[in-house]
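I have a structure here, written as structure tokens, and I will follow up with some questions on it.
Of the protein chains in this complex, all but one are displayed in their positions.
Letters A and B mark the chains as written, and numbering starts fresh at 1 in each.
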Amino acid sequence: MIPAAFEYARASSVEEAAKLLNKYGEDAKVLAGGHSLIPLMRLRLAQPKALVDINGIKGLDQIKEQGSKLHIGALTRHVTIQNSAVVKDKLPILAEVAGEVGDNQVRNMGTIGGVVAHADAAGDYPTIALMLDAEIVTNQRTIAAKDFFKDLFTTPLAADEIVTEIVFPVANGPHKYIKFRRRLFDWAIVGAAAQKMNGGWRIGLTNVGPTPVRAKAVEEALHSGAKPEDAAQHASDGLNPSGDLRASPEYKKHLARVLTKRAIEQAG
Amino acid sequence: MAVTTMIGAKIHRREDPRLVSGEGRYIDDFTRPGTVYLSVVRSPHAHALIKSVDITAASKAPGVVAIYTHKDFAKVISGTMPAAPAFVAEKKQIPPRFPIAEKEVVYQGEPVAVVLTEAKYQSMDAANLIEVEYEPLPAVMDLEQALEAKSPKAHSGAPDNLGWDLTYIPEDANVMKEADVVVKQRILQQRLAPTPMEPRGVLAEYSRPDQSMTIWMSSQNPHFIRLFLAGALGIPETRIRVISPDVGGGFGSKISPYSEDYLVPAAAKLSGRPVKWIETRTESIQTTTHGRGQYFDVEAGAKKDGTLVALKVTQYLDIGAYVGTFGAFQACACLLSTGAYNWKHVSARTVGILTNRVPTDPYRGAGRPEATHLCERMIDLLADALHMDPAEIRRKNFITEFPHTSHFGLVYDSGAYEKAMDMAMEIAGYEKLRREQAEGRKKGRYLGIGVSAWIEICGFGPSAATAPATGGVALVESAQVRVFPTGSVTVYVGTHSHGQGHDTTFPQIVADTLGVPYDMIELRHGDTAEGPAFGYGTYGSRSLAVGGMAVHKASMKVVNKAKKLAAHLFEAAEEDVVFDQGHFYVKGSPDKRKALGEIAFASFGAGLPEGMEHGLEAVAYYDPSNFVWPFGTHIAVVEVDAETGAVDLQRYIAVDDCGNIINPMIVDGQIHGGIAQGISQALYEEVVYDDETGQLKTGTMIDYLVPTMNEFPNFELGRTITPSPTNELGVKGIGEAGTIASSIAVINAVCDALAPFGIKHVDMPASPDRLWKQIKQAREHSNGGKEARK
Partner (left out) sequence: MKHKVATTVNGHKHEHEVEPRLLLVHYLRDVVGLTGTHIGCDTSQCGACTILVDGKAIKSCTMFAVQAEGRSLTTIEGMAKDGELHPLQQAFWDEHGLQCGYCTPGFIMAAAYLLEQNPNPTEDEIRRGLEGNLCRCTGYVNIVKSVQSAAKTMGGVKSQPAGQPAARRG
């Protein structure tokens, strides 16, 4: 399958990238890891008139701890996050999630900024970002995760706006991400994340709606002393997932409850 | 006498050095000077009328050399695509199929136009600019509804959707009354996409001065393609050459001729340029023939003590929009439905139904996985109804005397079914597994053990049976052995390996038969310009039993001639000459021996015996006297997570018997691969269409679930060897055996795991969402309707 023709430009700085995106307008797309974009282009489901390649921009792939925050550069590849000693120490759930994205080849190219900007409901990082109140930093502003994932594939990013880093809180208490899928390299049918922090729990869900979900009802139930099994029953509160080839809406809601229970029980 | 040294040896494959170096030559690796690239414009609708085809915009696209539609191809292609009788000699209707649609499209993906461009990338751009106006028509999707009088027709002009309705053995309503228990089940065999890693491709070049056509393509049987194309293109077989180089898997999907196999050569003729087309994966899932696509209504009855009484089988087969060339082959599921057992009575009927989908055709096992699946499922259902252990009921009813003539008149050549099952049970540790299962159930863990005692028919096949089935060409096999003056040997065989290692195994046979060193023997196959006039291809686990025997027969002709010449040279009587390990000598004088190579050289000289021609070579066609009948027992061990419905396949044991073995490493490899595909059908794969619109929903590998190596355990293999009396080598086939056994081993295991819920049957694929739903319904049912908590 061959993509439609497009113009191509490499940016060596964020400013240059923004300028190029401005030049090409709405019809341009950022090329980072390309592992969400290029498959869509090969199927001609996306036909951008221009690609702005940002892989050459230096300094966008740093991992830094500052205070109680962990800054992950947008161009950081999944494999780097997976293997990073800093991430494993300060926010281990993120390293584990990174290690479950796609397969080894995908992890060598795919970037956290790309996954977050793509805002696929089946993406794993958005769930963690939302659950932990991360911040998405762009070349124009900082956007709270809860304001970032508007709808499926929909974010508030402007045409010339580029994600530069994502800022997470440090959290290295009990945690678990359970990604339920058929084959090891598939997207999640449903995913459930549990992170104990600041004396309470954060619970996030993948692929149970058009955007990631933070299961506040579960968090509150746990806070009130409910057992994991009982608290997890609230995981499906307010959910209205769409059905697909792998799962009916009912099954997704059921999985949300079961996987949430297991994530809490297995968090270590 | 020759001492066998190569046969039975684990010889590493000759094919491998080039394949591991990236020097395999697959169809997309070929090009010719001046090649243009072809893209196919395909119907997006399952069923529609073509109102107009507008090529104006496309004609102006960069690099366009030509655009062809039906009216162009009608000038160079005549007749319709073939549909063999196979196992249904008389069909009610065979919709005529031209390689490209004219007025009506009847399956999503059917070709409507083709565009040729100078550069590869341009062809998809240009194809996207061709505007076709369609008037969608109702799509026939459901098999049961398709047979109703009020159903729309898959083809507008057709009287109905019935392709065939054939009763092999009529039902006798009284026989089931002899049974103490009767079980009934509808069993689904979902459509599968064979998904060889290499999609299809065709490159064709027409020489105007010679009026000859050369075609390179990824095919399991190039000679058959030459035969079909000769008729269609009006070019004699003598001027068509089909070359099938390295083939990246076939599994049955590269047997029958496809639209593109006609369109690409025809386009080469029309345009005067070499034309190349390579299938994308999406085209492959959409338009390469599908496997299975059936459901069965089965009834089985047995006595209290487990003696099998009667089996009633009705097969409903989804033909697709056209009858696949071998689409009626899978009706043999009926003929093998009695499996490894003695049944007092059987009745079987097959109904073929036309739908608006791509045709079904052979896919690894082709009817025999379906037969094994239904038979072994019914055996388990009977065992359950009788509270008998599944192994016990099998032992009680195994066929033990051979040759055995089945109800359908087929003669099983040899078997030792219980011995294979005993070995499988031992490797599995069956008793221990049952104890673990009992313990697990107390703790809310659901382990399942599934047995599959399989047999199958392969080695297609004897001329009396196969010639009528193909429409006149018996599926014998040909080989030519040529010894050169220097004593090296080239062997041509009409089969065509696509992963099975013939480059290695056939020379093993020749080495032992001729006593010539293995390294002096070259195998050639896959090019119709070489070797005997016809070759029959690789499918149906036939290459060794039929092709290997042809090679052996041709080699023996060479030995016999060499012996005559040797006797002449020794001035001895032929009966006094011994042939041993590649050397001839007069009885009693082994030190004065001559190697076959010396005899070969002599055959090119002077002083040959009266009446003997020069040279040392022979052609042989081998017509087997029977099919061959491998068998075995597989055992699957699963654990079902009752909360999520996920199946964990923990162990897989396989004991298989394919008679004498040429290369055990290759045999094991075939079994591994076959097992993986059957497991994948049981748990993962399914071609899914939208019921209303007929749109394909599983059009990529994102949704068509071919598993990774993380979805399988290691396979634990055992072996028994029961030679075949059917051929001199004592060999049977093994290429499909793994697939024939495995889907039901897994499904029986899942059903066994879920038995505590009262679940009696599970259909394929047993995906988590489906199992969860079944478990939930079973729990609600047993709770007296109370909503299940989990």
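One rule holds in what follows: contacts are C-beta pairs under 8 Å (C-beta built on N, C-alpha and C of every residue); 3 or more make two chains touch, one makes a residue touch a chain.
None of these values were measured; they are calculated from a predicted model.
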Touch criterion as defined above, residue of B:G163, B:P196 or B:G367 at the omitted chain: B:P196
Options A:V14, A:V86, A:V106 or A:L239, residue touching the unrepresented chain: A:V106
Which of B:V183, B:I319 or B:A646 contacts the chain that the document leaves out: B:A646
Contact partner of the left-out chain, one of B:M665, B:V688, B:A755 or B:A778: B:M665
Footprint left on subunit A by the chain that the document does not show: 1-8, 10, 31, 34-35, 38-39, 41-43, 51, 53, 55, 102-106, 108-109, 178-181, 183-185, 192, 258-259, 262-263
Positions on subunit B where the hidden chain makes contact: 12-13, 15-17, 19-24, 26, 28-29, 120-121, 195-199, 246-249, 251, 280-282, 498-501, 641, 644, 646, 648, 665-666, 668-677, 700-702, 706-710, 712, 714-715, 738, 768
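Quick note on the criterion: only the chains that are shown with their structure count from here on.
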Whole-Å gap between the CA centroids of subunit A and subunit B: 43
In the complex with subunit B, residue positions of subunit A that touch it: 1-2, 4-5, 43-44, 103, 180, 182-185, 189, 245-248, 251, 254-255, 258
Of subunit B, residues touching subunit A in the complex: 120-121, 124-125, 128, 280, 282, 643-644, 646, 684, 688, 697-698, 700, 703, 705, 707-708, 710-711, 767-769, 772-773, 790
